[in-house]
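The complex appears here without one of its protein chains, the remainder shown in place.
Per-chain residue numbering starts at 1, and chain names A, B and C are given in the order in which the chains are listed.
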Amino acid sequence: MAQETGAEVKSIIIGLTTLITQALSQTSEDQIGKLLELITTHRNSKILVMGAGRSGLVGRAFALRLLHLGYQVHILGDTLVPSIGEKDLFIALSGSGATKLVTTAVEAAKAVGATVVAVTSFPDSLLGRMADNVIQVKGRIMGGEAGRQDYFARQILGLHEPLAPLGTLFEDSCMILLDSVVSVLMEKHKLSEKELQKRHANIE
Amino acid sequence: MAQETGAEVKSIIIGLTTLITQALSQTSEDQIGKLLELITTHRNSKILVMGAGRSGLVGRAFALRLLHLGYQVHILGDTLVPSIGEKDLFIALSGSGATKLVTTAVEAAKAVGATVVAVTSFPDSLLGRMADNVIQVKGRIMGGEAGRQDYFARQILGLHEPLAPLGTLFEDSCMILLDSVVSVLMEKHKLSEKELQKRHANIE
Amino acid sequence: MAQETGAEVKSIIIGLTTLITQALSQTSEDQIGKLLELITTHRNSKILVMGAGRSGLVGRAFALRLLHLGYQVHILGDTLVPSIGEKDLFIALSGSGATKLVTTAVEAAKAVGATVVAVTSFPDSLLGRMADNVIQVKGRIMGGEAGRQDYFARQILGLHEPLAPLGTLFEDSCMILLDSVVSVLMEKHKLSEKELQKRHANIE
Partner (left out) sequence: MAQETGAEVKSIIIGLTTLITQALSQTSEDQIGKLLELITTHRNSKILVMGAGRSGLVGRAFALRLLHLGYQVHILGDTLVPSIGEKDLFIALSGSGATKLVTTAVEAAKAVGATVVAVTSFPDSLLGRMADNVIQVKGRIMGGEAGRQDYFARQILGLHEPLAPLGTLFEDSCMILLDSVVSVLMEKHKLSEKELQKRHANIE
């Protein structure tokens, strides 16, 4: 009985990884390359990462690796947030590109002159339009302002409803994408795993 | 130039998803099924999720979906943590199974009689040995107590160092696994995406 | 030498508690009573607490006690945030009443019909004007939109600059005020310390 359910989960794993691979294959190499370039040019400035809900958690996971890579990175939503300015980079994650707390923060980031990168499914969303650079990661977002766009995404991706509910596809794809970015950053900065380990929390 | 780097990231995405698929193919269907069974039998009790660092973030992402599915779920490390007892479920994530703050919490959870499920790469770790149930997710953890075991994992998986540094493989695999568990839970509870959406934060 | 510095801190403690007592003596009994009334009438609905920075931390400390008192309380900014509706209560803390992420959230809370209570130094601020109820707690906030108002506050309170920098007076006063509210709530609900203790986290 337990094994049967386990087998069901395993078939979903195959379906989900396939969807992620498909979604990421549509992300522009140029956009990804631009993200990397922006990160490396901010090696000595502050990088502020933000997202709401599960997108925020994926952003935090990325931020942790940027810390391990030696960046001065911070998370909007954590306790300790420094002031930022025109030399700094603001990375915002939002599938719909319409999350109010994210767009409000981006507006403030632009007002102080920071460079804004948006990771979103919808380049034409408010977030996408405000950002200096957009990395489009396909996904599907149900309800809210992204409702109509979502219908479109659904047609394209042909998702079976329970396979990747709500923002799942966007979030998981971002996790894989950003972890792959980390791998290339390691290489670019000639950092070994040992050097990352040295910056990893040792009180945990 | 940017495009070239983008292409590099894309090839890593392929490598990383392949690794994740391989790692998860080794996870026992029985163990996954048991996890689902334990979650559904705790439909009316509290579920407490815990992990340190990036594993903790993956645990949080899972907890958010359990909330959307209507569970009484909480995160150890968030501000609002309730008391738990023998009717409750404690889900701990730790690649190495040796993270002190996790094993300390598990010890306390066992002392109050809660059922403990461990998601870890090492069933023989302290965490694995304390848990009532273990879901083994392959990965590699460098340094610390898991050092020797890690060498073994490295041989098996044949990882190219910068492809998935530190706990990356474990964390990303857990993300995909647990999101697939969510999909099956939706089906089991006959919940549509719309019903999940209703429980999703509307102030964000 | 250390003792001398310690003595200096102690004299500041006297000054700071005096300021807090003065500030809170100016808070309207009627407004405090209304806050209590709103909380108790939401005994079986959700209460969402929000604030940025240190005000957010004070809000969290209050939320923890509401949890211990048996309320269904949540914190905007924590991982697990449920959806809220017209039956629910939103408590926002902001000294200046102008913090963007707070006013944005309040706008969304009002849009879904929730009752909004603002704890702020400035009833005429955007937050104050949007809220259904305001509890005014004197303090001083420097810079930003509250700059001019702050000058006024400075005149009234006659603060020596380093005694309570930035939002300190507002934050500390709110902490004392809300902890006193907790004490009265205990009495109203006839809850003993033991009963609070039972709901206190036992895994920590």
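We adopt the following convention: a residue touches a chain if its C-beta (ideal position, glycine included) is under 8 Å from a C-beta of that chain, and two chains touch if they have at least 3 such contacts.
On a predicted model such as this, the values are computed, not experimentally measured, just so you know.
Asker: Which of A:Leu36, A:Ala52 or A:Val73 sits in contact with the chain that's absent?
Answerer: Considering the complete complex, A:Val73 is the one touching the chain left out.
Asker: Just the residue numbers, please: which parts of subunit C touch the chain that's not shown?
Answerer: Residues 1-10, 12-14, 16-17, 20-21, 24-25, 27-34, 36-37, 52-54, 57-58, 60-61, 64-65, 68, 99-101, 142-143, 161-166, 168, 171-172, 175-177, 179-184, 186-187, 192-194, 196-197, 200-201, 204 of subunit C touch the chain that is not shown.
Asker: At which residues does subunit B meet the chain that is not included here?
Answerer: Here the touching residues of subunit B are 53, 57, 77, 79, 81, 100-101, 104-105, 107-108.
Asker: Suppose we count only contacts with the excluded chain; which residues of subunit A make the list?
Answerer: 48, 60, 63-64, 67, 73-76, 78-84, 90, 105, 108-109, 112, 198-204
Criterion: only the chains that are shown with their structure count from here on.
Asker: Note the shortest touch-path length, in steps, from subunit A to subunit C.
Answerer: When the steps are counted carefully, the minimum from subunit A to subunit C is 1.
Asker: Have a look at where subunit B meets subunit C and say same if over half of the interface residue numbers show up on both copies, different if under half do.
Answerer: Over half shared, hence same.
Asker: Could you find the two chains linked by the most C-beta contact pairs?
Answerer: A-B
Asker: Can you check how far apart subunit A and subunit C are, centre to centre, with Cα atoms defining each centre and the answer in Å?
Answerer: Taking the average C-alpha coordinate of subunit A and of subunit C, the gap between them is 33 Å.
Asker: State, to the nearest whole Å, the distance from the C-alpha centre of subunit A to the C-alpha centre of subunit B.
Answerer: So the centroids are 19 Å from each other.
Asker: Just give me the whole-number Å value for how far the CA centre of subunit B lies from that of subunit C.
Answerer: Inter-chain centre distance comes to 35 Å.
Asker: Can you tell me which residues of subunit C touch two or more of the remaining chains?
Answerer: 79, 81, 105, 108 - these are the residues of subunit C that touch more than one other chain.
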